[in-house]
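What you see is the complex with one protein chain gone and the rest in place.
The block that comes next holds chain A.
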């Protein structure tokens, strides 16, 4: 289907087709989907695709998100220079 050529994670260039295929063959959680495809692990920290990973998992496996956030957030939540993180600014 045409819509499968859609890129979902722009940082790591993961397509909707890759995600659907991985979710169906492993019937996995959103976290496992992220680790297997690297979707959401790019430099933006999953700011645009995180919700879509949850949606793919729900649509393919029927698992609904629970109260705990499925894909953890890691600091820094914004791209920051090493200089800043090293306290040189």
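FYI, a contact is a pair of C-beta atoms (placed from the backbone, for glycine too) under 8 Å apart; a residue touches a chain by one contact, two chains touch by 3 or more; residues count from 1.
One rule holds in what follows: contacts and distances are computed from a predicted model.
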| item | value |
| --- | --- |
| Per UniProt record, name of the chain withheld from view ["FAD-dependent oxidoreductase", "ABC transporter permease", "Succinate dehydrogenase/fumarate reductase iron-sulfur subunit" or "2Fe-2S ferredoxin-type domain-containing protein"] | "FAD-dependent oxidoreductase" |
| Residues of chain A in contact with the chain not shown | 1-3, 5-8, 10, 16, 20, 45, 47, 51-52, 55-56, 59-60, 65-69, 72-78, 80, 84, 89 |
